[in-house]
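Below is a structure I'd like to ask you about.
All protein chains of the complex are present and in place, except for one that has been dropped.
Right, subunit A next:
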Amino acid sequence: MSELAVGNIVRRVLHIIREEDHSNTRDAVEGFRLSVGGDNDYIVEQDHLNLSVAAQSSLCRPSLHALLERSPDSATTYFTATTEDDSEEKRKSLDPNARSLEFRRKVISAVNDLIEDINTCHLVIAELAVEHIHHNEVILTFGRSRTVKEFLCAAKEKKRSFGLFVAEGAPKYQGHLLAKELAARGLQTTVITDSAVFAMISRVNMVIVGVHAVMANGGVIGPVGLNMVALAARKHAVPFVVVTGTHKLCPLYPNNPEVSLNEMRSPSEVLSFEEFSDCMDYRIGTGAPQLHVGNPSFDYVPPELVSLFITDIGGYYPSYMYRLIADYYSSDDLVIQQKPAS
């Protein structure tokens, strides 16, 4: 449950497939409804969602499985328009195998687009950097995020000179790596410990972080310690900006996120086994271990603490994030059912 992005992508793919299907049905419906026209060249998009819904209601919806397999007797056509006047005839005339093949091809190409989007989201986001970072600003970041790195470097490219504090982000200490990379690129960076965040944040203009996942309510799951940073930022009225690609947007609502959406790592990262091997054996009266070590991996930041989301489709306020879910996910896919083993 911790790697939410995986679930996200699965749902995205499912959504793509459904969308493809809907668009086909939509086209079919349109084709049926309309006379020969060139309106079949419109590719799968949400603006015709209502049509596809109508199509859905009028036609029996095949299961996804059936969509990808040959589904001969469905009235739906699997051929998205390729702007032909006689497309509808053509469609009707294709045999089911070719139709399903075509459908799969379409899905594959859409999935490839998705892959491309994910790979390049940070570039798109970085283009927005120049709007948010100005001269002589001091920015604080936490841990290491590739999106943030590109974001900051893009601002640097535009000749904005700013200072940077990097909190190291124990126990992974990815902040060290980020600081090294950024210093190599010419940014003025200072590495601080996580405990010094409150001390330094009074001199910071903006906090920019990358996160692990964005939840449906606008809250974020980030590296452990992020909540502390967000609280300090709110106390000092410093904007807390989250840069993220839309593939991290998860349609789930966080219930008890510290426990359910967290992952506990090895205590040895926090407390060295060699030094404390003698303490490990102590037991209290009931036989339970006397010494516990907690090493959570993630932290939940509630949406009230986040000032802004910068995504590859623009900037949004946390309370708006739930809207984007409808763009990317189908409601049927929200809960992924486990198929009973048979």
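As a convention for this text, a residue touches a chain if its C-beta (ideal position, glycine included) is under 8 Å from a C-beta of that chain, and two chains touch if they have at least 3 such contacts; residues count from 1.
Heads up, the rule we're going with is that contacts and distances are computed from a predicted model.
Visitor: One chain of this complex is not shown here; going by its UniProt record, which of these names is it: "Small ribosomal subunit protein uS7m", "Sodium/hydrogen exchanger", "Translation initiation factor eIF2B subunit delta" or "Superoxide dismutase"?
Guide: Answer from the record: the omitted chain is "Translation initiation factor eIF2B subunit delta".
Visitor: In the whole complex, not just what's shown, which of A:I108, A:L123, A:A196 or A:A326 touches the removed chain?
Guide: Of these options, the touching residue for the absent chain is A:A196.
Visitor: Can you work out which residue in A:V111, A:L231 or A:L334 touches the chain that's missing from view?
Guide: Spelled out, the listed residue whose C-beta touches the missing chain is A:L231.
Visitor: Tell me, which residues in subunit A touch the chain that this view leaves out?
Guide: Residue positions of subunit A that touch the missing chain: 165, 168-173, 176-177, 179-180, 182-184, 186-200, 202-203, 223-225, 227-228, 231-232, 235, 258, 262, 269-272, 274-276, 279, 282, 284, 288, 290-296, 299-300.
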